[in-house]
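Only one protein chain is missing; all other protein chains are in place.
Lettered A, B and C in written order, each chain numbered from 1.
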Amino acid sequence: MLAEFSIVPVGSGSSIGTRLAEVLDIVDSSGIPYKINPMGTVVEGEWDDIMKLIKKCHKTVMKSEERAVTTITIDDRKGKPNRIEEKVKSIEKRLGKSLKK
Amino acid sequence: MLAEFSIVPVGSGSSIGTRLAEVLDIVDSSGIPYKINPMGTVVEGEWDDIMKLIKKCHKTVMKSEERAVTTITIDDRKGKPNRIEEKVKSIEKRLGKSLKK
Amino acid sequence: MLAEFSIVPVGSGSSIGTRLAEVLDIVDSSGIPYKINPMGTVVEGEWDDIMKLIKKCHKTVMKSEERAVTTITIDDRKGKPNRIEEKVKSIEKRLGKSLKK
Partner (left out) sequence: MLAEFSIVPVGSGSSIGTRLAEVLDIVDSSGIPYKINPMGTVVEGEWDDIMKLIKKCHKTVMKSEERAVTTITIDDRKGKPNRIEEKVKSIEKRLGKSLKK
């Protein structure tokens, strides 16, 4: 399944960038396929692997913050592997043009 | 922590109501504090208990559907229990009037 | 259509409750049907009316804050009025029992 998540530390002021760098370091070291965008991180894998990763990220932020809002969107489709690469390509193929990524 | 989740079966047409009834039956039987609203279900508890419940709901929907989009929003705040009851009351107290629920 | 929205002031620390009270006061005075829950506010109406209300709420928060994250989820279904009341009732009818609200 595909999942996008983002973690917003609340009430921390200027330290948000530090927290996000910690989170992305965990994601990048996890071995799970991912793509970062300006609003969140998309990962692909099985439910338990993805949720273990997001929990680790969320708990890391909560070590330094009083409050965090974490949003997770899951797109689960049977029998469709490697959607993290194929989903955008498939739309580009339909449109017959390349899109900004 | 507080979490709101919703599960949208995609491509199933008229059977959405059946799926949502299955999901709410699981939530209502779980023993976890919850409140249903027209757009989702709010639950309160520890990370693992909440994610186990949402996984069960999501997997139940995927037994009957080819695809589902599940959204989870977590509001985690240190040292604040029973927010499922207190959060709205606290805003009403500030406003000095009761709100529609 | 139905829409749920929530506004999270980022970096403001303890003033979040003040901001949310301002927002809910705007919603309650708007005349638009709404229901508040512990994670957000559900409203029902036409696209332009709903977006005008959410913009007003968001801009009010931004008067006092440097940053805010606003999330909007829209569930638009043709020919279904009064879903803010009927959606939960319809699930309860299917289940044959009442749910916590």
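We take it that a contact is a pair of C-beta atoms (placed from the backbone, for glycine too) under 8 Å apart; a residue touches a chain by one contact, two chains touch by 3 or more.
Please read these numbers as outputs of a predicted model, since none were measured by experiment.
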item: Of C:23, C:53, C:68 or C:91, the one touching the omitted chain in the full complex; value: C:68
item: For subunit B, residues in touch with the removed chain; value: 8-14, 16, 69, 71
item: Contacts of subunit A with the absent chain, listed as residue ranges; value: 2-4, 6, 17-18, 20-21, 24-25, 28, 34-40, 42, 71, 73, 75, 83-84, 87-88, 90-91, 94-95, 97, 99-101
item: Residues of subunit C (touch criterion as defined above) contacting the omitted chain; value: 47, 51, 55, 58-59, 62, 66-78
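Basically, only the chains that are shown with their structure count from here on.
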item: Chain centre separation (subunit A, subunit C; CA means) in Å; value: 25
item: Computed distance of Cα centres, subunit B from subunit A, in Å; value: 21
item: Subunit B and subunit C: spacing of chain centres that average the CA atoms, whole Å; value: 15
item: Residue numbers of subunit C (touch at least two other chains); value: 71
